[in-house]
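Yeah, one chain of the complex is gone here, protein chain that is, but the others are all in their spots.
Each chain carries a letter (A, B and C) given by its place in the written order, and its residues are counted from 1.
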Amino acid sequence: MSYLTDDPIDPRALVESVMRPSDGAYVLFEGVVRNHHEGKAVESIFYDAYRPMAEKEMDAIVRDIGIRYPEVALAVVHRLGRLMVGDSSIAIVASSPHRAEAFEACRMTIDRIKETVPIWKKERGPDGEEWLGWQGRC
Amino acid sequence: MSYLTDDPIDPRALVESVMRPSDGAYVLFEGVVRNHHEGKAVESIFYDAYRPMAEKEMDAIVRDIGIRYPEVALAVVHRLGRLMVGDSSIAIVASSPHRAEAFEACRMTIDRIKETVPIWKKERGPDGEEWLGWQGRC
Amino acid sequence: MTVRLLFFAVLRDIAGTDVRELALAEGTTARDVWQGLRGEFAKLAEYAQPPMIAVNESYADPETVLRDGDELAFIPPVAGG
Partner (left out) sequence: MTVRLLFFAVLRDIAGTDVRELALAEGTTARDVWQGLRGEFAKLAEYAQPPMIAVNESYADPETVLRDGDELAFIPPVAGG
């Protein structure tokens, strides 16, 4: 299960959406807007997405990881729009009868999301705004 | 920061206790009482501890991991007493500017806690109660 | 034929719009469209290689030949999470 939202993320609800009585552990990852990036102060981040494609890519990742870790239940939500320092941009929960799979599936999910899902961020700091990742490469 | 409790765990409060504006991620692990163990049904688990020593051991683990991952903020709470299926027995949160350290520190913490902290569990199922880990070895 | 070109993130800022309808000759590839944008927008001139490309919401090769009704998007380096 994965989706995009324009609202604050409720990680508790996400956890409850996956937990089964057979699960002995869950791992919850949240990405949070931090007050710095590559040595520069950050005040807020605007998240943009190619929404239908981003949802397809996230679904494909969740499906792939489900095949690799059949015992794991996985859920992902990514928030879009303007987020302030301390706001969560993404939450991923992986529950499993055993903890090793939950850790691995959770980490693999965030790594893959960062590689392929068409979501972008524009950082705002004291010196203005900038899209990340564009300068000097395509 | 680590402690024992006889009350239900509040993972949100634990997360909030560690998060700093410089953190870009946190990883939360919870261990949960599941309804099965080695093929047998489980209804509840009673957690017992050598409390002062368990607290010392948990503190030592948190300190060690803090030395290994100086950018990580770490908190652990372990619940004792009778827990039902779905109740959390332990919560560990690791926050960090970057996610890799948060994942590693969180996982290392639960692995080490399971190795050395003097906490025991007695499982109750349809066939009665049993302390785990004793049969056939010391 | 007509192709719908979507702009996101830095490319939307550069193009000043989020969508454009393109009237293209048969045989036009995604790379050809990129070359056109490079000629149109000075800020793209230095990027001889296009960024990642999506056709109809899936990643596609730059040499993909576009078809009538396709939705094309150039995907700047992603930064989700």
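We adopt the following convention: contacts are C-beta pairs under 8 Å (C-beta built on N, C-alpha and C of every residue); 3 or more make two chains touch, one makes a residue touch a chain.
Here the structure is a predicted model, which means the values were calculated and not measured.
J.: For the chain omitted from this view, which of the shown chains does it touch?
T.: B
J.: Pick from B:42, B:74 or B:117: which residue touches the chain that isn't shown?
T.: For the chain that is not drawn, the touching residue is B:117.
J.: Based on the whole complex, identify which of B:36, B:56 or B:124 touches the chain you can't see.
T.: Selected residue, touching the omitted chain: B:56.
J.: Suppose we count only contacts with the excluded chain; which residues of chain B make the list?
T.: 31, 47-50, 52-54, 56, 78, 89-90, 110, 113-122, 131-134, 137-138
The rule is simple: only the chains that are shown with their structure count from here on.
J.: Please list the single chain whose C-alpha centre lies closest to the global protein C-alpha centre.
T.: Here the chain at the core of the arrangement is A.
J.: Which integer distance in Å separates the CA centroid of chain A from that of chain B?
T.: The computed centroid separation for chain A versus chain B comes out at 24 Å.
J.: In whole angstrom, what separates the CA-based centres of chain B and chain C?
T.: Here chain B and chain C have centroids separated by 50 Å.
J.: Would you mind listing the residues of chain B that make contact with two or more other chains?
T.: None at all.
J.: Counting only residues that touch at least 2 other chains, which ones in chain C make the list?
T.: In chain C, nothing touches at least two other chains.
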